[in-house]
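The other protein chains are all here in position, but one chain of the complex has been omitted.
Let's turn to chain A:
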Amino acid sequence: MSIKRSLTSVPLKLSTLLMLFFLMLGTQVFAANPEVSDSEEAIAAGKSIFNANCKTCHKLDQKSVGPALRGVTDRRSIDWTKKFIRNSQALIASGDAQAVAIYNEFNQLVMPNHEFLSDDDLMNLLAYVEYGDKADAAVASAGGEGSVAAGGAGIPSEYLTIILAVLVIVLLLILIVLGLIISILTKYLKTQPLDEADQEFINQKSDFKKVFRSDAFVIIITALVVALVVKTALDELYTIGVQQGYAPKQPIAFSHQLHAGQYEIPCQYCHTGVEIGKSANIPSANICMNCHMHIQNVGGKDGISPEIAKIYAAVDENKPIEWVRVHNLPDLSYFNHAQHVAVGGVECQTCHGPIEEMEVVYQHSTLTMGWCIDCHRQTSIRTEGNEYYDKLVQLHSGSKNALKVKDIGGLECAKCHY
């Protein structure tokens, strides 16, 4: 029992020691091993090696996927460092305590072998690690802040509406004041002795009443009101069965603006069916997990975001995430994504709108038959490199107009309704 305990406590102690090392990184100035050159040539050569092979997992002064590197020649021997870089797994397998500890601390992530690096390459690399780019961390964080600030440029639309509202209120106040002035002046003038023409001018209100009661006026106003009401009613009748603008709340607050916009993940990465099937498909949780096994919160915050936790729950319990379908094409019509995207080369945004800017997805197009037909009338067919169309192109060559979708049956009822 006691042996067992002592055995397990060895790596634990080592890892706590290591943790302390990393905590002290910020304040401690390392005395690099004197064997490491600090010449500028060596640093420059080391930098290109670092950028090509190390950059994505390591930073000089910050913990990343792997440990922060500066000061490594002070913590370890140069020989050990070289061995680890060339073949870390061999070193770990040999039972080297330091190597095993660092392997465990970083979740047993295997570092690729770098046996192609010569001794000189490695010494240059260490020169860069110890003496290169001291401001590395500061630059990185400043860059991040800059990009955030850039997003907030321009006057927000709320301010514009507030300014407009204030203007309207000011105008109304002026109107009221003018009205008051007029009534005061009229009252004053009525007490004064005036000639006949002026009297008539002051008392002209009664003439307005006559205009309001005249038949012509009543007929014109009634006609206008009826026309307006009928037009609104007709417009509204046309929106029945059209779900444009439908933006249901989803079980997970997934933002296309973040994923497709900011991080530029292509649509097909998740919607894998779009080129091979009728439906573009909603990704299953395992596709989310390709990234989200590492990314547990938004904006680099600590802890697990409650929205991302829902993915983990779905995976753990093998329970489907019940997304709400946004685009409900009626059952009476057939639509095939592969036909439009893979064959026709239509961009996703042509029908779905600016998805990469949508925080919550809404139905952008009307998806009415008129909308479909319009596009089929105007769109030319991509015939190059597709021998399916060779005969059709040949048959159509007599016509002056380009070969459109309508020419090959894009307006036939039975293409979509059967």
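One rule holds in what follows: a contact is a pair of C-beta atoms (placed from the backbone, for glycine too) under 8 Å apart; a residue touches a chain by one contact, two chains touch by 3 or more; residues count from 1.
Methods note: contacts and distances are computed from a predicted model.
Note on the omitted subunit: UniProt lists it as "Quinol:cytochrome c oxidoreductase monoheme cytochrome subunit", one of the names in "Glycine reductase", "ABC transporter permease subunit", "DNA-binding response regulator" or "Quinol:cytochrome c oxidoreductase monoheme cytochrome subunit". In the complete complex, the hidden chain is touched by one of A:Q244, A:T368 or A:S399, namely A:Q244.
Note that of A:P251, A:P306, A:P320 or A:P354, the residue touching the chain absent from this view is A:P320. The chain omitted from view is touched by exactly one of A:S94, A:T186, A:N203 or A:S279, namely A:S279.
Residue-wise, the contact with the chain that is not shown comes from A:V226, picked out of A:A93, A:V226 or A:A253. Within chain A, the residues in touch with the undisplayed chain are 52-53, 55-57, 64-66, 109-110, 112-114, 116-117, 222, 225-226, 229-230, 232-233, 236-237, 239-249, 262-266, 268-269, 272, 276, 279, 281-282, 284, 286-287, 289-291, 293-295, 319-320, 325, 328, 330-332, 363.
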